[in-house]
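Heads up, one of the protein chains got dropped from this complex, but the rest are sitting where they should.
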Amino acid sequence: MKSKTFEKLMEIIFLISASFSIIAVFLICFFMFANGVPAIGKIGILDFILGKDWSPSNIPPSFGIFPMIVGSIYVTIGAIIIGVPIGVLTAIFLAKFCTKSLYRFLKPAVNLMAGIPSIIYGFFGLVVLVPVTRKLFGGTGNSILTASILLGIMILPTIIGLSEAAIRSVPKSYYEGAIALGATHEYSVFFAMLPAAKSGILSSIVLGIGRAIGETMAVVMVAGNQARMPNGILKGIRTLTANIVIEMGYAADLHREALIGTGVVLFVFILLINGLFSVLKRKVT
Amino acid sequence: MFFSGFSTFSILFIIIGYILIKGVPYIKPSLFALEYNTQNVSLFPAVVTTLIMTFLSLLIAAPIGIFTGFYLIEYASSSNKLVEVIRITSETLSGIPSIVYGLFGLLFFVTTLGLSFSIAAGCLTLSIMILPLIIRATEEALLAVPNTLREASFGLGAGKLRTIFRVVLPTALPGIFAGIILAIGRIVGETAALIYTAGTVPQIPKNLLSSGRTLAIHMYSLSSEGLYTNEAYATAVILLIVVIGINGLSSLIAKRLKGDLNE
Partner (left out) sequence: MKKIISLVLSFILVASILVGCSSNNVGENTGGSNKKEFDLSKEIVVVTREEGSGTRGAFVELTGVEEKDGSGKKVDRTTKEAITQMKTDTVLTTVAGNEYAIGYVSTGSLNDTVKALSVDGVAPTTENIKNGSYKIARPFNIATKGEISSLAQDFIDFIMSKEGQEVVSKSYIAVDDNADSYAGSKPSGKIVVAGSSSVTPVMEKLREAYIAINPNAQIEVQQSDSSAGMQAAIDGTADIGMASRALKDSEKAELEDLAIALDGIAVITHTSNTMDNLTLDNVKNIFIGEIVNWSDIK
């Protein structure tokens, strides 16, 4: 029948559309690796990843990105330490302790925070956060601490959004069961519902980590961007992303390929985190 | 817990308030002049560029994303290996940092495909970036459509395609729309990916192959030479207003569509 072939045709079209994701990922992997890996090879993979000296303009240049790897990790951990507690608590507040009218006002506010472009956060960080952290904590203000605070703020909407959805999707029976057994409202939420929402909250944290590691524009304005090993939470560092964006504009030949190599390392990090997370998810459910 | 709740929101208000205070004094009608020139750093071309890029990227990504959603939910069985792979790749795409997208766009669209710095290169890169957003939104929207609706349609003799397009899709539309709005938000705020693909030229692009800058990049460029800091703040205000507007619009549309369907 004509409509049967038409149906089949459409199904194939849908299938092709669906494969676009796969094609895209392959293309990205291919181009990144094809352009970055030879450079890593030329520099020597251990020298590249573990080398502590990034001086591409010296003659001869050295391309060690270890300081940047550590920088990215520190800043991300800092962002998680700041963002997760506040985010999860806010999510609990929104889901279980908030009045309906307040919610109608606060939820769009969270969505709004998610939409604010990262350069605006960066601007804010540069002009407000840097002087404030300097006054309160000392140091130059352009430091790991400032970057962590800014990133923590930036991942809040991600964590809040997903955690709140996770908490809301826990069946009411969990809550009611606990109440029936005599627990208070707070107790039931924290000890009956929260554990049930674990996987959703975990996935929000992973998404937050991904966002924090990948953030470029905001971080480059506040972190100081010193290309050396971190030596104090009040001192600055350079992240992998900042390294790329600062030097990509003018890099040539091996330098440029080294930056693409940095992108590859970043990419692999993200893949590892995602992979780890899927494994964890399978264990938890 | 209340403390964390309102510290979150006070931060939001402080950020917005600060930008407004610094920027509103400098919003003049001349900022919206048709041409950008160095006497008057109009942001109008940037607005036009942003609109064009948003529209084109959505044009590419929305059909692909929605069709992908259809395939994943309506056609394939959930234990299908292909579905697993598609889901994983989609998740991966959504986790890739925007600067990696920028590098990829530079390597693939600008250099290999020879598009040089252009709207075309920018849009193509952006559409890959927002694809996972639309796929996820479509999937969730389709999942939320009760199966009884589909079964009723089949029971009345409609084929699968007709069911999808006439029954399921309209019901799922608010959710899909929400995803599209999120995607627009992402496009409007994007900087790192576009600097290396669409370029930074402040003129209204004449055709797909010419370069242009979006509002976000305009703000970034203005702030870079120290000569136009005030205008940069003004641009930030406009950017914020656009983002707030988009968010507001999306909740409005979602509510309106839900309301219509519940009649």
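As written, the chain order gives the labels A and B, with residue 1 at the start of each chain.
Here is the rule we use: contacts are C-beta pairs under 8 Å (C-beta built on N, C-alpha and C of every residue); 3 or more make two chains touch, one makes a residue touch a chain.
The shown structure was predicted, so the numbers you read here are calculated from the model rather than taken from an experiment.
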**OP:** Can you pull out the displayed chains that the omitted chain is in contact with?
**Re:** A, B
Original post:
Of the residues listed, A:112, A:155 or A:221, which one is in contact with the missing chain?
Top reply: A:221
Original post:
Which one touches the absent chain: A:128, A:254 or A:271?
Top reply: A:128
Subject >> Given A:90, A:142, A:158 or A:188, the one touching the chain that is not displayed >> reply: A:142
**OP:** Over the whole complex, note the residues of chain B touching the chain we left out.
**Re:** 2-3, 5-7, 9-10, 13-14, 17-18, 37-38, 116-117, 199-201, 203, 210-211, 221, 223-227, 229, 232
Original post:
Residues of chain A in contact with the chain that isn't shown?
Top reply: 56-60, 99, 102, 126-128, 130-132, 134-135, 140-142, 220-221, 224-228, 235-236, 238, 245-247, 249-252
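What we mean here is this: only the chains that are shown with their structure count from here on.
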Subject >> Intercentroid distance (Cα basis), chain B paired with chain A, Å >> reply: 18
Original post:
Considering the complex alone, what residue numbers of chain A touch chain B?
Top reply: 3, 6-7, 10-11, 13-15, 17-22, 24-25, 27-28, 31-32, 35, 85-87, 89-90, 92-94, 97-98, 106, 108-121, 123-124, 127-128, 153, 156, 160, 207, 210, 213-217, 241, 244-245, 248, 259-260, 263, 266-267, 270-271, 273-274, 278
Subject >> Residue numbers on chain B that touch chain A, as the complex places them >> reply: 1-2, 4-5, 7-9, 11-12, 14-15, 18-19, 63-65, 67-68, 70-72, 74-75, 82, 85-86, 88-93, 95-101, 103-104, 107-108, 112, 128, 131-132, 135, 159-161, 182, 185, 188-192, 196, 216, 219-220, 223, 232, 236, 239-240, 243-244, 246-248, 251
